[in-house]
Every structure is written in C-alpha cells, then in structure tokens.
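Take this structure, written in structure tokens, and hold onto it; I'll ask about it next.
Note that one protein chain is taken out, while the other chains of the complex remain in position.
Take a look at chain A:
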Amino acid sequence: MGAAIFVKASVVTRYCDSRQKHRQSAASWRDSETSFEQQKGHDRFFEMSNLNQSGVKPKDHLYKILVIGDLGTGKTSIIKRYVHQFFSQHYRATIGVDFALKVLNWDANTLIRLQLWDIAGQERYGNMTRVYYKEAVGAFIVFDVTRVNTFESVSNWKADLDSKVQLPDGSPIPCVLLANKCDQQKEGLINSKSKMEEYCKEKGFSSWYETSAKENINIDEAARTLVSQILLNDKLINDSNKDGDQFSLAHTNDVKKKSCNC
C-alpha cells in the first residue's frame, strides 16, 4: 500500500514523425496569409506563457513557487504534505515530474493555482538550471531545525535566489523561511524568536514559520502568507510586456496529433 503516480492514459499517444511536414509545407506557404490570420484567433497557437493567462481571466491566478534548501531538510515532504496530504519517512525520487500543483479557493471569486517546484533530487548539488528559476514569483527556503549547518546555508540560498530571479521591476521575489522538523529537538538560533525575527528582517525574508511536514504544523499558514505577498505584486507580474511576437510552443502538438493516426 502506498502512493502511486501514474499518467493519464490519453497522453501516451506516440508522436508521429515529421514526414508529413514537407508535404504540408507547400500548401502552408501559399496559404500563409490566411492560416496566419486564422491562428491569431486561435488561442492554442498564440497562447502566451501559461503563467500569464491571468490576463484573460482576471481572477484566476497561476503562480510558480520554488522550494529550495539543503539536502534532506524536508522540501519534498512539505510539498507532499501540502499538496497530497500525506507524509512518508522514505521518499524515493519522483521521476518525470516538474512541479506539484495546488489549487486554492482564495476567496469567493479568486482561484489560485500554485506550481510548487521542488529541486529535482538530481539537481541537489545546487546546480539548478535557469529553467527552474525562470518566472518564479515566490519561494520557500527550508532548513532543518535539528541540523545547524542547514540553517547556515540559508543565507547562501537566499543570495543565490536573489541573483537568479527578480520581479520585473528588479526587486527580489517574496520568500518565506521554513524552520522544518519542529516536532524534533531544535538547535541554534531557532530557539530565540526575537533573534529569528531580526535575522529574517536583515536577510529580506517576508516572514518565517516553524513547520513540521510530519505533524502538519504551519504549512498552510506559511503558504497563505507567501501567497498574500505574491498577490501584492500581482499587477507587476502581469504588466510584463508581452506582445504578439512572443510564443510558447507548448501544446502546439495537440493539433498535429489529431491529424495523424500512426
């Protein structure tokens, strides 16, 4: 008995090769005017980055949040607890998943979808690609209250984060510090609330929480705090200048798939 991850059967459709590409090209050139116009009205082709879809439906937000911190501090546990409501002593690497999606009914007319990006266990040596940081609007930095050295790394993680991602106006993205495994014996600065407050202020954290993925302590609260910080920047995030010349190629495939039966 345990958790299982599987893929909806429908996506297992194999990609068919591009042989027909050349056959199509002649026609598409001649029709280029018309097909260009048609596509324009067709969201699928002109879908901007999905992070900016909120422009279409004003009350539906999609935010990318990073979860970073030293090895074994509980990043994956926190995400699993928050999104899938379970905890385990032994996780194995989750293969093939970029992020976990959490849907929040923020208030009566605001739906918020959070993409929580874990450090792929594989990138644990601290070498995340820019793809990981790109367009993130908030972050959690996690340390383990039982291991002081994981707290010492926090300021490095914060500096690294601020150097790799900024809001469109150049300011740092909101970041909440999580002192995880608070169900255990605590070591170091974490034992003094006032010193922690001071530390967070100095390092530019929006806030901090003692959390436990095991006992489900403060995780929802921390997320709510981060989201309300992100909402303050909402206008800034959506104002980023995107015009009709910018494209995401994702989902372009869907059309193609329909037209071939191999």
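Keep this in mind: contacts are C-beta pairs under 8 Å (C-beta built on N, C-alpha and C of every residue); 3 or more make two chains touch, one makes a residue touch a chain; residues count from 1.
As a convention for this text, contacts and distances are computed from a predicted model.
Look at the chain that isn't drawn here: its UniProt entry, checked against "Rab proteins geranylgeranyltransferase component A", "AAA+ ATPase domain-containing protein", "Glutathione S- transferase, nitrogen catabolite repression regulator" or "Ubiquitin-like 1-activating enzyme E1A", names it "Rab proteins geranylgeranyltransferase component A". Of the listed positions A:Thr110, A:Ser155, A:Asn191 or A:Gln246, the one in contact with the omitted chain in the full complex is A:Gln246. In the full complex, chain A touches the omitted chain through residues 1-8, 10-15, 18, 21-22, 24-26, 28-33, 35-36, 39, 45, 49, 71-72, 80, 83-101, 115, 120-123, 125-127, 129-132, 134, 163, 170, 214, 216, 241, 243-250, 252-253, 256.
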